[in-house]
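Got a structure for you, questions after.
All protein chains of the complex are present and in place, except for one that has been dropped.
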Amino acid sequence: MTDSKSSRHPNTPIVVVTDLVKQFGRFAALRGVTAAFEGGRLYAVLGDNGAGKTTLLRALAGLTHPTRGSISILGTDALRSVSSQVGYMAHPSLLYDEMSGMENLRYFSRLYGILSDERCRQVIRLVGLDPELTRPVGQYSQGMRQRMSLARALLQDPKILLLDEPFSNVDATSGREMVKLLGQMRDAGKTIFVVTHQSALLETVTDEFVWMQAGQIVRRTGGPGSAPLVSTDQSPGAERRKPDSS
Amino acid sequence: MSLISNITAATLAKDIRLEWRSKDAINSMLFFGLLVVVVFSFSFDPIAEESRRIAGGLVWVAFLFAAVVALNQTWAREVRNQVLDAYRISPAPANSLFLAKALGNFLFVIVLEALMTPLFIVFYKLRALGPAWMLIPIAVLGTWALVVNGTFFAAMSLRTRAREIMLPLLLFPISLPAILAMVRATTAILTADEPAKFWIVLLATYDVVFTTACLLLFETVLQAE
Partner (left out) sequence: MKRAFPILGILTAVLLSYGLYEALVVAPTEQTMGDVQRIFYYHVSSAWTAFLLFTINFVASVIYLIRRSPVADAVAVVTAEVGLVFCTVVLVTGPIWARPVWGIWWTWDVRLTSTLVLWLIYVSYLMLRRFSTSGQTPLLAAVLAVFGALDVPIVYFSIWFFRTQHPQPVIGGGGSIDSRMMHALLINWLAFLCFAFLVCWSRYRLEVLRREVEEVQSQESMFEARSAR
């Protein structure tokens, strides 16, 4: 399943995390994450609630500042300087409920210095929605809202996509459409991280599964780094976890 | 520089459009402004001679309360749906967002003042004994003084518990010299008892100093998680 996809052109790591620690007061959300991620692959980040998946993604997006450790994206520590190369999407839509999809995207595209409407239309069509729809985003179904949020993340054609639970509460059709699109983006060379509880949905396009537990990456399968990471976590839970093959 | 003004213009246009569509805030704030004027008129007897002398203070205190209610709404839409995150991850400079929000607040509060002023004039039978045109720069400078810091502190308050009380707690102490200046300048024009020029210059200085400080430090505050 994943092997044929992993025998593509060799890639250098474009996201490197070194001993990343993030503490919120007394709670340690990330306890020393060290990993390198190659470009042009789709990583599914799995784990229980509280494992640190969201924190890791937010740290990569530059929304959360590490307590210790470092993050390097596209070769630099200064995440702000590569912000136009990173697209982020989370469970809240990051869109204004009161505006239509096109109005939202028109506004957000200005933030990236994109002045033409054509790009907005293009990207809305790409996610399977109608640019002419005047309904405010607040009245969309969850599936449509997530797709519009994905469109927003794609506006600036970023090299890296960070998606935090994009499929939660989304109808099956929207979910499948999004997965197909993600596969296409990955094939076009984008690096994609998807935090999800629905690994089955992503199975067909995932290059590598990354398991997190208690603030650390405990296992990676499906790619060159497929051996379990050296970890002091000897708890039985880590061994029992496998990709959801049902 | 043009990138900043593009984004500022786009953000301001968006905010005005959204405000105009729902008219929620406008309607409730206009009514609130009216109520404040009426409450003040009941509390400070407009017939008494003294009222003319304290009118400057009354008017600005009324504007201040209305402004605080408006300022607390500055980031409300962005906080829903975590839109601020979308802004933070974009390469857009934080200043453009700040300017847009400050200008938006400024316009909003000026509209409120434009409503409340005629009411005050009517209730208190106000007449300017000094050059009345000078009230315009006073209103502009004074409102900007409140709004520029108010927008900034509203953003800081987002990172606190008790968000809505935090804004006035931070804003009032820092604004005291500006409030003194606004009130004294207005009183000077109304009563022609003292020169307003010093106060206007002080207000202008305050505005320059704090607008600069806000522009320099807003990025830091926005990127703080």
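All chains are identified by letter, namely A and B, in their written order; residue positions are counted from 1 within each chain.
Here is the rule we go by: a contact is a pair of C-beta atoms (placed from the backbone, for glycine too) under 8 Å apart; a residue touches a chain by one contact, two chains touch by 3 or more.
Computed from a predicted model, the values in this text were never measured in an experiment.
Peer 1: I'm checking contacts with the chain that's been left out. Which of B:Ala154, B:Ile189 or B:Leu202 qualifies?
Peer 2: Residue touching the chain left out of view: B:Leu202.
Peer 1: Would you indicate which residue among B:Met29, B:Met116, B:Met156 or B:Leu190 is in contact with the undisplayed chain?
Peer 2: That would be B:Met156, which touches the missing chain.
Peer 1: From the listed residues B:Ala10, B:Ala86, B:Leu170 or B:Ile189, report the one that touches the chain absent from this view.
Peer 2: In the full complex, the listed residue that touches the missing chain is B:Leu170.
Peer 1: Pick from B:Asp24, B:Asp45 or B:Glu225: which residue touches the chain that isn't shown?
Peer 2: Only one listed residue reaches the unshown chain, and that is B:Glu225.
Peer 1: Across the whole complex, list the residues on chain B that are touched by the chain not included here.
Peer 2: Considering the whole complex, chain B reaches the absent chain at 149, 156, 159-162, 166, 169-170, 172-174, 176-178, 180-181, 184, 194, 198-199, 202, 205-206, 209-210, 213, 217, 220-221, 224-225.
Peer 1: Applying the definition given at the start, please give the residues of chain A touching the unseen chain.
Peer 2: Residue positions of chain A that touch the missing chain: 21, 23-28, 31-32, 67, 213-215, 232-233, 235, 237.
Everything below uses one rule, namely that only the chains that are shown with their structure count from here on.
Peer 1: Centre to centre, by mean C-alpha position, how many angstrom separate chain A and chain B?
Peer 2: 40
Peer 1: Please output the residues of chain A touching chain B within their complex, sorted ascending.
Peer 2: 61-65, 80, 83-84, 86, 88, 90, 92-99, 103, 107-108, 110-113, 115, 152, 156
Peer 1: For the complex, which residues does chain B have touching chain A?
Peer 2: Residue positions touching the partner: 3, 6-7, 10-11, 14, 17-18, 21-22, 77, 80-83, 85-92, 225.
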